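The complex is shown incomplete by one protein chain, all other protein chains being positioned as in the whole.
We call the chains A and B, going by the order they appear; numbering starts again at 1 in every chain.
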Amino acid sequence: MTATELSTFTLTLASLVQESGHAAPAHSEPAAGGMATLLVPVFTLLGTVLCGLFAAFKVKSKLPAWTTVLLLAASFAAIVYTYATGQGTTSPVIAHGFDWISITWGEFGSAGHGHGIAANFSFYVDALTLLWMLFVTGLGTLIALYASEYMSHDVGAGYCRFFAAFNLFVFSMSCLVMADNFLLLYLGWEGVGLCSYLLIGYFYKKPSAVAAAKKAFIVNRIGDLGLALGVFLIYVQFGSVEYKAVFAEAGRYIDAARAGHFDQIPWQVQLIPLLLMVGAFGKSAQLPLYVWLPDAMEGPTPVSALIHAATMVTAGVYLVARSYPLFLCSETALPVVAWVGTLTALLAATIGMAQFDIKRIMAYSTVSQLGYMFAGLGVLTSTGAAFHVLTHAFFKALLFLCCGAVMHGFAGQLDLRKLSGVWKIPGWKVVSVGMLIGCANLSGFPLTPGFFSKDMILAEAFVTPGMAAIGWLLLLTAGLTAYYTFRVFFRVFVGPVEYEPGDELHAHDDHGHDGHAEAHGTVHGHGDSHGHSAATGNHGHAGHFHPHAPGWAINTVLAILATLSIVAAGLYFMGDHGGWAANMVHHSTAALPPAPADHAAESGAGHAHGSFLGMDPHAVMYYVSAVVGFIGIGVAFWLHFAGRTTAATSRADALVPKLGAVARAAQHKWYVDEIYDFLLVKPLWVLSHIFHLIDALLVDGLVDFAGWVPRTVGKVIRPAQSGLLHGYAIGMAGGLAVLLLIVLLAVT
Amino acid sequence: MSATFDPLMVTIAQAGAPAPMAGATLAHYLFVSAVMFALGLIGFLTRRNLIIMFLCTELMFQAAGIALIAFSRFHLNHTGETFVIFVLTVAAAEAAMALALVVLLFRRRESLDAEQWDEMSG
Partner (left out) sequence: MAQSILILLIVVPLAFAAFLAWMPRKHAPAIALMGTSLAALLGVYTALIFDWNLSGRFQLENTVQWLPSLGVALQVGVDGVSLLLVLLTLLLGPICVLCSVTAIRERIKTYYGWLLVLQAAMTGVFVARDLILFYVCFEFTLVPMFILISLYGSTNRRRAAIKFFLYTFTGSIIALAGLVYVAWFAAGRALPGSSGWTFDLDILMRAAAELPPSTQAWVLGALLLGFAVKVPLFPLHTWLPLAHTEAPTAGSVILAGVLLKLGTYGIFRLAIPFAPAAFAEYAPMLAGLSIVGILYGGLICWVQTDVKKLVAYSSVAHLGFCVLGMTAGNEIGLTGSVLYMINHGLSTGALFLLIGMIYERYHTRDMAKLGGLAARMPVWSTFMVFFVMASVGLPGLNGFISEVMCLLGAFQASDNWGSGAWGSVADAMPGATPGLLGPWYAAIAGVGMIIAAMYLLQLTGKVVWGPLVEPTGHGHGGRDHGGHGLGGHDSAEHSTAAASHAGGHGAGGADASHTATSDKPHLPTDLTPREIGILVPLAVLCLALGLYPKPVLYAIDGSVAQTANLIREAGALKARPAGSPQVEPAPVEGAPAESDGKASAMAEEAAGSVAAGDAVTGGPGR
């Protein structure tokens, strides 16, 4: 179906719906438009189906990858087209696909009761949507290209499965981001959860991968319940789940909220954001639901880059930004968001400092950076949060893909104690430079995009009254981040050249290369010989392992991402106020509403603004955060680079025993998993067994007892039935006689 | 109709219908019926031969039939007679079935002794 056909089709549907009496609310209805965005789900769904067919026909080539890259590039083009033609960039437009859950009971139901529900498969295209979709489809294309090489050892059924899920992910993500109602958002929300489940569990023979996939899905489901209840409450409160109606209705309360009269806002309205937030925390791995994300690194690295770093995990941020009008109506919601984000950022950073698996470190840094984004939203800079999402998407994807390249080249080796000096190995320049750029971004090195986006949040935290504590904590976290980021860089990429292969050697594809794995049995032994043996020589064991440097696809993607991770800084200087991202946000629902005039007058211009040690935070934060970043990098340099001669040891080793229990606890992720297991999983497990026993013994026991009673009675009186005909006959005659006697006696 | 009206002593003729057997009262018929029934019952209880037992049940059937017809005649409606016709029909069918069964049983044990069978013991 061509684009024009599609749009006429949808237009017809749209007109039908309008005829059937979806009464337009009093506010201005968003215009129809942005039809090209509908192509994204079409393309990606097509990709899923095609990859499925490839699997069915046992395609043993890279066809699925190229199909995916092509379709995702087309999706990206559709989004770029929409953006370039200015559809939705200034005011939202709605692209109606088809009716999904759409029903009215007007003709049967009594007036005012359950008049209907409309959640259509249509897209709400505004600047925020476009911002997200641009990097989702763009990064999707790049990472698919990367994966075409990265997954090449799995060409065959696993390859098709990977790209089918990949397409399905972008499909779900497009539904999540572009939905024009909360139920379609929920579809995307759980859809990305499913893809995450499938892709984390991609190496399904590894029990740890299966467990991680399950954990991700279930923890997300906990958040989803909150989201679902939030959506229910929205429906009950506003009678609709469509953005246009909900946000228009919520607008009624905004003025009261701006004036601080929260007592005039019904508690239901104030509760909505608190429920939505639970969903956001689940999907975006915030306290207390962050535990699934580090485990999710069991998936292939492109998946970690796309889903668990750049796009899916920012869905929570998107949700909060999207429903910002609702959050503004609540007295507690945004402060809670800010605090949860900040504490998550700090906690994840402390865990990240103590890990040795570089992918896990990146995972914790993702959790931490997501915390920044939430803190940004909480301190009323949706602009800063959105900008940070964007820059983070670039540099974190870059970091993950670099880690993935290392993992790919070193047979799954991820331990930073077993890798060193990668920079100096021939063929690894692009990866190393990419890593450096990524690390610089993450640690907020001046003039990188990550520096500007982080500053926006930090400065705003000090500006917002009552949020200074958050600002200080975030500043501390920034220092820790710089430390653990460059710890990875100094350990793995510079220093003496020394490496040891991992234990995978591509034995992890899905078709049981038992024989294959055995052929590499010599390498298998390395898993348990930690550290010590690595010192024996540059080439680790046995001498016949050679890391294979990344090929053109990986290098190209890394180069593009590295470039983007530098030039994105330019976005900060585009436009008048706060850069391109700010411009986009200002034209979306995430924009802060203009303060009512009386309120502004009453609080006095600028008076409410906080300050950073008496200075204007906006002005000094550049320098402060740069200094903090440099301190972090310097500490990393001192502990992990200066004077290091082997891969396995560094100055930090001497420091760890001094820290004692704290270091150990941080290494064990503060025992959060264990605590959850003890407090939630185990009791539930015991309870389930108790229920099982109750069911078998009590509930079913009663039933069986009811059957047992007549049976026992029967057994007792059973001998009365002799089976002899005469016995029965005599009994009958006797009974007759007795009856007659009674009758006679009664008569006389 | 006096106060000491005893229906058993009213002859069928007195009840208004033409009397084929003048003087025979309801009581007579019932007496015959009772005697037949008692004979059947005693026979059923005392004999062990399946055929005889079966004949005894038939005797009881017919005893009940006589009583029904007598009452029917006495009350001047045909319900009882209709009923007897049904009973006869059923009895005929049942006789065929029962005799067939008895033959089968005989083939199993080479005997008609009812004591040979206690498969229905509980």
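Keep this in mind: a contact is a pair of C-beta atoms (placed from the backbone, for glycine too) under 8 Å apart; a residue touches a chain by one contact, two chains touch by 3 or more.
It should be emphasised that the depicted structure is a prediction, and the values quoted were computed from it without experimental measurement.
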Displayed chains contacting the withheld chain: A
Given A:L46, A:L70 or A:A157, the one touching the chain that is not displayed: A:A157
Residue of A:S61, A:T90 or A:Q264 touching the missing chain in the full complex: A:Q264
Options A:A147, A:V170, A:L199 or A:L233, residue touching the unrepresented chain: A:L233
Hidden partner chain, touching residue among A:A31, A:L53 or A:L687: A:L687
On chain A, residues whose C-beta touches the chain left out of the figure: 55, 58, 98-105, 107-115, 117, 121, 156-157, 183, 186-187, 189-191, 194, 197-198, 201, 204-205, 207, 209-211, 213-214, 217-218, 221-222, 224-225, 228-229, 232-233, 235-240, 263-268, 510-515, 684-685, 687-689, 691-692, 695, 699-700, 703, 707
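Going forward, only the chains that are shown with their structure count from here on.
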Where chain A and chain B are represented by their mean Cα positions, the distance between them in whole Å: 89
In the complex with chain A, residue positions of chain B that touch it: 41, 44-45, 48, 53, 114-115, 117-122
Complex contacts: residues of chain A adjacent to chain B: 714, 718-726, 729-730, 733
